[in-house]
Structure formats: structure tokens, C-alpha cells
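In this view, the complex is presented without one of its protein chains, the others remaining in place.
Then we have chain A:
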């Protein structure tokens, strides 16, 4: 192997990558939070007694799950001004796309989780006089969170990596900076390896935290 890895370049460009890192973080955490919250609402709509809510949420979920995320991001950026006359900034369009896409997946995780809780749990709680909303909040969802933690972690990891697609909208996140730097210096190997390491450093603590949580919760119940 004759290739000399240019560490000096890595050091030199690192501050720029760090700026991208911050933007990636700003895309990732809010879109995940919004996605999961909206996902819960969608899941409840999917399981509701109203045919309208069930149908509406089903259409929404399938639309977002069955089309490429890349197109969804571009669509929010280019189609919104045409449809409703509002031009979103690239960042907002990307955030919206990622959040709505995660909400569709989150909805399916929540739905699966809620349905996996035995009927007896509903009955045990209702027999005490609890309202449906209280049963969900106090009895069902805490168990769903615990059961579905691995699935949620998976989604979080996916969204972190998916956020790199925002680079096509020129959102100055980590991937964008990486691609820009690698074409500026013609050193894609050094730059993109560093970018990969930074993604790893970003995502690994999340999966580690999730595993720790899982272990701690396994001790109970």
C-alpha cells in the first residue's frame, strides 16, 4: 500500500466538518423527536374506532413508507412553493421531510407495540375504572416503550444516516461539507473516512445508551 493518508488535511478540514456535525445534530434530534411524537398520534389514529382516522393515517403512512426519502425531501423543497406558495428554507424542508418520514415508521412501531400488549392489560386497568386515555398513558405505553426500544433505536440510527440526504438540498450538514471538501481537495478517501468516523461517533453513543436502558429495564418486571 503506497497510499499516504494525509492526516494534516484531516486536521485542517476538521473544524469545517464539525460545523456540518452540528447541523446534522440539529436535523437529527428534532426530526426524531417530532417523528416519534407524530408517530404516536398516527398510531392512535390507525387504531381508533373512526373509519376516517384509520383510513387517513393508513394513506399517510403508506405514502411516506413506500416512496424514496430523497424524493420526499426534494418534494418538500420544490413542490411546496408551487402548491401553497410557501418557499421553505433547505434546512426546514429537510427537517420536515425527515420528521414526516420518521413519523410514518414510528407509527408502525407504536401500532405493533400497542397491539402486542395482551388484552388482559386493558381489562385489568379498565376494571379499576380507568379511562381509555389513562389506560394508554399509564399501562400500555410504558410497556410499549420498553418492548419497542430496540425498534426505536433502529429508527434513530436510520434517521441519523438519512439526514445525509439533506446534502442534495445544499443543507450544510456533515455529508454536504464532506462532499464539498473532498471535491475541493481531491482527497475523497481522507475526507469521507473522517466523515464516516464522525457519523459513528454521533450514532454509537445513542445505541450504547439504548442498550444500557434495555439492560436496566430488563432487571424489572
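Assume a contact is a pair of C-beta atoms (placed from the backbone, for glycine too) under 8 Å apart; a residue touches a chain by one contact, two chains touch by 3 or more; residues count from 1.
The working rule: contacts and distances are computed from a predicted model.
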| item | value |
| --- | --- |
| Chain not displayed: protein name in its UniProt record ("Histone deacetylase", "Ferredoxin", "Amino acid ABC transporter ATP-binding protein" or "Transcriptional regulatory protein WalR") | "Amino acid ABC transporter ATP-binding protein" |
| Selected from A:30, A:55, A:124 or A:205 as touching the chain missing from the view | A:124 |
| Interface with the undisplayed chain - residues on chain A | 120-121, 123-132, 134, 138-139, 142-143, 146, 220-221 |
